[in-house]
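Apart from one protein chain that is not included, each protein chain of the complex appears where it belongs.
Chain nomenclature is as follows: A, B and C, assigned in order of appearance, with residue numbering initiated at 1 for each chain independently.
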Amino acid sequence: KAGLAGGAALAASKAQAAGDPVITEVQDWNRYPGDGVDVHPYGMPSQFEADVVRRNVAWLTADPISSINFTPLHSLDGIITPNGLCFERHHAGAAVIDPKEHRLMINGLVDKPLIFTMEDLKRFPRYNRVYFLECAANSGMEWRGAQLNGCQFTHGMLHCVMYTGVLLKDILNEAGVKTSGKWVLAEGADASAMTRSIPLDKAMEDCMVAFGQNGEALRTEQGYPLRLVVPGFEGNMWVKWLRRLEVGDEPWQQREETSKYTDLLPNGKARRFTFAMDVKSVITNPSPQAPITHGKGRTVLTGLAWSGHGTIKRVDVSIDGGRNWHTARIDGPSLSLALHRFYYEFDWDGSDLYLQSRAIDEKGYVQPTKNELRATRGENSIYHNNGIQTWYVNKDGVAENVEVS
Amino acid sequence: KAGLAGGAALAASKAQAAGDPVITEVQDWNRYPGDGVDVHPYGMPSQFEADVVRRNVAWLTADPISSINFTPLHSLDGIITPNGLCFERHHAGAAVIDPKEHRLMINGLVDKPLIFTMEDLKRFPRYNRVYFLECAANSGMEWRGAQLNGCQFTHGMLHCVMYTGVLLKDILNEAGVKTSGKWVLAEGADASAMTRSIPLDKAMEDCMVAFGQNGEALRTEQGYPLRLVVPGFEGNMWVKWLRRLEVGDEPWQQREETSKYTDLLPNGKARRFTFAMDVKSVITNPSPQAPITHGKGRTVLTGLAWSGHGTIKRVDVSIDGGRNWHTARIDGPSLSLALHRFYYEFDWDGSDLYLQSRAIDEKGYVQPTKNELRATRGENSIYHNNGIQTWYVNKDGVAENVEVS
Amino acid sequence: GEADPKAGEGAGEQFHLGRVATPDEVAAWDIDVRPDGLGLPEGSGTVAQGEAIFDENCASCHGDFGEAVGRWPVLAGGQGTLKDDRPVKTIGSYWPYLSTVYDYIHRAMPFGNARSLSNDDVYALTAYVLYLNDVVTDEDFELSKSNFASIHMPNEKNFIPDDRDSEPQYANESEPCMTDCIPGKAKITMHAAVLDVTPEANADKKDEAPAAGIE
Partner (left out) sequence: GEADPKAGEGAGEQFHLGRVATPDEVAAWDIDVRPDGLGLPEGSGTVAQGEAIFDENCASCHGDFGEAVGRWPVLAGGQGTLKDDRPVKTIGSYWPYLSTVYDYIHRAMPFGNARSLSNDDVYALTAYVLYLNDVVTDEDFELSKSNFASIHMPNEKNFIPDDRDSEPQYANESEPCMTDCIPGKAKITMHAAVLDVTPEANADKKDEAPAAGIE
């Protein structure tokens, strides 16, 4: 076997070469073929990315079927969340619905109540839009101070995908909204029959009824086959498994807009219908789950910024706990009501870091500190915590969720 | 059991109601909970989307480890291809490489040859860009006439994702390119050790060395942990499992730029280094795999357009085989060197349709007919077939790949 | 190429898609109830009837007196705690409208077997929850469509509209400070590591009490 003998000789000489053996020795993947094109009709991430998963926090709720898991923000980059990693929040598990058996009803203050099949809906003009979705309770654990050690847990009720769907306006117009109509009730088909009241103005402005995310069909966990998209507004309003839209003259005061998603203030009063998500940002790397492992020198700090009021105009980064700020580089498409990716590259001298980011949106809103928020809202609001997050990074690069003075 | 008795009574009365039973009867998914948030750490598509998969064509090649599968364009919408559905083309299977054992070498006409680990590379400034990737052989089967019945097979060597990576320019500068350097050889670490020569100008203009796609790590089939991104140029140049970049003063004339990816003309001459992908479009719906099932009336026609020369300025659609054209609605972000989504909504009268689309890019290039291409190039070019595609749709909505005069 | 969804082709146009819903179809799904009573069905139920249904179908999670078992939701109590460090927000202490109780129980409870209760069941359970919260005190109290709107919840007046814009951090617009914004070096005032309520991979820490819950 002339050919193979030659190979053995080559391998022997390589083993003595000066250098990294993964370079000087021929590796298996450079010699033997991998899987063919018929093996993975629908591909999955590499086995080496097994830690890039949604995680839940068992003690947060009584049961994982009415609970939350979190997007691993510290393992992602860019502005698009892969469909398999979009955080889940449902109140009676993820409903499995055959699209052939799904219907959308429009009733209430309309000229004629209508029923649409999925096939009907796909005949309206379609639009594709990238929007962030943030749960109003994102960072809710942090009102009383630093608690969860990782941006997956402090900020991971957040995702951003490109939706494909039709305009809510177009399907409401098809039924004919009466002039007395001022609100729309959206209802889900799952076992929690989730309901939320949406102002008609918002419904007619930019809401979508979506059946696609990131090019393919909506995922089960995100409401397959149909969900409401309410750009910039709190995630709970984006009703999943959407089956009904009722037009009315008053809001419904449903459980998710009275018992939940109302913001209790220190004087015992509570705000309601606090729909828009405030200007916010977080450094995703370094962070507690993603320490600096390369020591001193060139360091890439990166994070996400978003606002329910439009685009992000600027993000500032501090490495000294808010003493001095540096304007970060926003990279990638800057789309209204979508996540924005920012980077700040610097040479780390190995000393303690107190990392903070501060977003400013197109309306001029500046992300506040947590203490500014507490000064007006106390610590019982649960929702809408958009305060500046601090990560402390020690000399070994280990990062921790802290608060600083 | 007062509660349950009441439920039974309710169900009985509903069964007699006038209407669609999926509405008038309480369905299981409206009563019983689904999976909790701890069940799917990495989510997958709904069971009802099982037909949305990559498909290969067994007779195209001797073995599926050096072969192609195709993106199901007819099942997707928007401009982003989900990672699990990006078509695969590899020459020795999909290499599985532990990122800890992956290296990138720069050698040749540089001041100092360098080795980077994956961690090193992630310390360069990162960028996120949406680009289409088209295999130069896409639609290659159609040079001699209509052959494959479905846009997945005629146009599915195409995908479009958001890449995260660093600029090739930045890492070449780190090694210091000598003034004599004019070309860059890119080499893969897989068992085909794929190589292509890239002009240095292109390398310094907009090429990226990418480790992310659509937010998460590159997929194995797309070159995990590292691939070259050569925006607008033929897919074969986007070397996967990228391990080496050599700077030289001449192109290397490697197998994939001589035996393959050269375009044979009728006079026996062959074009080489035909890098840029020409302006092109295809109607994805209706199409042979996605017939019209709703009969006459409102119909959504949609498709994709792209060009290796920048953005798409306009797409025209004909429903009568090129006699008359209607300007389509381009929807979603219009990003340079990315897919563009177009729609044309019309009321179908139920008569025969001869559907065509024609893209025009920002440089003014107009997508040609297949016969215009054949007039200059004959039928043996294999690559760079950007001719206008025709789908014939009969009265039943069934669609077929045809050519028309 | 970016088309404005507000100005899309066909805006305001009718597409002649879908079909008219039948009255029975609308009735099957249109079960929502509003504070003004819109949507309330015919029917009635007493506190005593409610107690029986509750003990059978609800108490296993919510407790005999609505005090909750484990981490399942509390349904009663907490009056006067809204200004406390640890407010207890229940139907009695927090909810502004009774219609929400009816509506929610009807659409979503009992958890695991939703839509299984009759209209009378829900009237009775709603009456019983009012009783557990001392809003009614008579075991013979009967709640019905006709007296529903006369019941007012104690905390109704404490809900205010969204006035986040008037908070100092948003109202007092000014260019944010860039240099020497705070004197001295940053000092850590609180470590997540001290509480360490972070879930560890493969560790079930259900016992650890968090400092704040997500509702």
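Keep this in mind: a contact is a pair of C-beta atoms (placed from the backbone, for glycine too) under 8 Å apart; a residue touches a chain by one contact, two chains touch by 3 or more.
Keep in mind the model is a prediction, meaning the values are calculated, not measured.
When the full complex is examined, the chain removed from view is found to touch A, B. Of the listed positions B:Trp29, B:Phe48 or B:Tyr127, the one in contact with the omitted chain in the full complex is B:Tyr127.
Touch with the chain that is not drawn comes from one residue among A:Glu134, A:Glu174, A:Glu234 or A:Asp331, which is A:Asp331.
Considering the full assembly, B:Lys169 is the residue among B:Lys169, B:Lys182 or B:His294 that touches the omitted chain. Residues of chain A that touch the chain left out of view are 1-7, 9-10, 14, 17-20, 23-26, 30-33, 297-298, 311-313, 329-334, 340, 345. Along chain B, the points of touch with the absent chain fall at residues 55-62, 66, 68, 91-92, 105-108, 112-117, 120-121, 123-125, 127, 129, 137, 140-141, 143-150, 153, 167, 169-171, 173-174, 185, 187, 191-193, 195, 205-206, 208, 243-244, 246, 248, 250, 252-255, 258-260, 262, 264, 266-275, 278, 288, 316, 320-325, 354, 358, 360, 364-366, 368-369, 372-373, 375-377, 379-380, 382, 384, 392, 400-405.
The rule we apply is simple: only the chains that are shown with their structure count from here on.
Interchain contacts join each chain to each other chain, per the touch definition above. Chain B has its Cα centroid 25 Å from the Cα centroid of chain A. For the pair chain B and chain C, the distance between C-alpha centroids works out to 45 Å. Annotation for chain C: residues 3, 8-10, 15, 17, 21, 25, 29, 111-112, 114-115 touch two or more other chains. Along chain A, residues 55-56, 58, 66, 68, 92, 105, 115, 120, 123-125, 127, 129, 191, 193 each make contact with two or more other chains.
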